[in-house]
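Incomplete set of chains, arranged as in the complex.
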Amino acid sequence: MSTISVTNRQGIAFVDIDNAPVNLLTINLINELNAFILSLKDDRDTKVVVFKSLNPDFFLAHLDITLINGTPGGQAGCIEFSHLISNLKTMKQLSVAVVDGVARGGGNEFVMACDLAYGTENAFFAQPELYINIPTGGQGAVQFARRLGKGKALQALLTGADYSAEQAEALNIITQAVPSAEMDAFLGEMLPILSAWEVRDIMMYKEIVKTSIENESSGAELELRYFLERAKEEKTQLIINTFLKHGGQTEREAKDMQGIFADTANELNG
Amino acid sequence: MSTISVTNRQGIAFVDIDNAPVNLLTINLINELNAFILSLKDDRDTKVVVFKSLNPDFFLAHLDITLINGTPGGQAGCIEFSHLISNLKTMKQLSVAVVDGVARGGGNEFVMACDLAYGTENAFFAQPELYINIPTGGQGAVQFARRLGKGKALQALLTGADYSAEQAEALNIITQAVPSAEMDAFLGEMLPILSAWEVRDIMMYKEIVKTSIENESSGAELELRYFLERAKEEKTQLIINTFLKHGGQTEREAKDMQGIFADTANELNG
């Protein structure tokens, strides 16, 4: 593979994207990303996938618009891009976009298809497709409608304006704005928490969240079913006993809940 | 009843929760809360129910996890907790959580099941269930998904992080952050406004809001039906005539709409 390189470390796959000059979503990059995501289907050791760009200015510029050429080959490429968005949304692992440059059009759609997204002061997010006579094609307008609401979505789509990471956080385009100087420390704390779970934990919460967004009562039913099943597991009893030993359900919870969880995990893993 | 005490004042039931040491949702507390809520079914004098904790550190720590023991008795207890959430969501009166301490797990689910929730600088909100190998079981993940959106919900559920009242307000976990020093004054203004309505007014708006969140056009249909019915009531004509007499539909509305409403109510009630 030439446009992405993958490094695995402690349950996390770091995917570095490098497709000079501006990290376009060319058919080559799309195919490599799709192949990588599909290769994780039965992987239970990889829990988190982190997408970064090696380009100093661009996370992903946008879809290569030479694919938008009206030919069957071009249309097939556009549909592969649409599959990339679907594949991202349905993968079992937790996907994380770390955005330190421009993410417009398909690039922003890629960001919104990830489960979590963090952006720095160098990041910009936009859906300016209408300037080339097309709408968004990777659920950009769909996600803007659902996250920003009618008015802010229409303004964003009809102006194609760039949004900063802070604006994007307020509009739920990304999860959180993180200054670039603090990003490594932030990820250094966040990623070990996320990658400590089993893949089935991540899948469970992704399924409950997705179902609940579609339909509140279906989500509630699914959640309760998982809850009652998990309550019966031996693993649950073991953790609960250890948790109670370390101050669970006592005053220690007021100021040090995470300490109790840490002591519990240490005893069980130690 | 030993874990809750109820005081009625001017259409408001104040429910003080005291279940030492940390206000756990034990089966005893759950049963007493359920019994109290169900007792309000035909009560038209109580319009608002305010839930507070007498514990200085904890609003409700969380569900008593000794219920999560895989036995039939434990499962039955968990299901009673799930009924508590449903009962809260379907009660006719307006429910208000006043949170001045920790509300995690089932405690935060209780808060989100209430109609309104106010939190102080001592309040913390979290769903850390995954640390004991279970998902949320009282619609915590469901509500996070619908209120926070995919990314922020997954981050909250997979880290189990505490959120302050200000963060919780921004994320729609609670209605409003109110400093503890100002809470009494705030409630002193807010509760008389809320408890002045008839129970049927509260039920009407709760039904329209619930229906609209599920389906926009069903909500619009229901709202219009109520509107046309209510427009025909004699009470409506009486209020409108008095409202017009006190400056309704004049320039007075620009700066003193609430004054016109107050003068109208004074004449009608005086």
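General remarks:
We call the chains A and B, going by the order they appear; numbering starts again at 1 in every chain.
Criterion: contacts are C-beta pairs under 8 Å (C-beta built on N, C-alpha and C of every residue); 3 or more make two chains touch, one makes a residue touch a chain.
This structure is a prediction, so every number in the text was calculated from the model and none was measured.
The full homomeric assembly consists of 3 copies of the same chain, 2 of which are present in the displayed coordinates.
Note that only the chains that are shown with their structure count from here on.
Centre-to-centre separation of subunit A and subunit B, using mean CA positions: 32 Å.
Across the interface of their complex, subunit A is touched by residues 21-22, 24, 57-58, 61, 64-66, 68-70, 74-75, 78-79, 82, 101-102, 104, 126, 128, 130-137, 139-146, 149-155, 157-160, 162, 213-214 of subunit B. Partner subunit B is touched in their complex by these residues of subunit A: 94, 114-117, 147, 172, 174-176, 190, 193-194, 197, 201-202, 204-206, 208-210, 212-213, 216, 219-220, 223-224, 226-228, 230-233, 235-237, 239-240, 243-244, 248-251, 253-254, 257-258, 261, 264.
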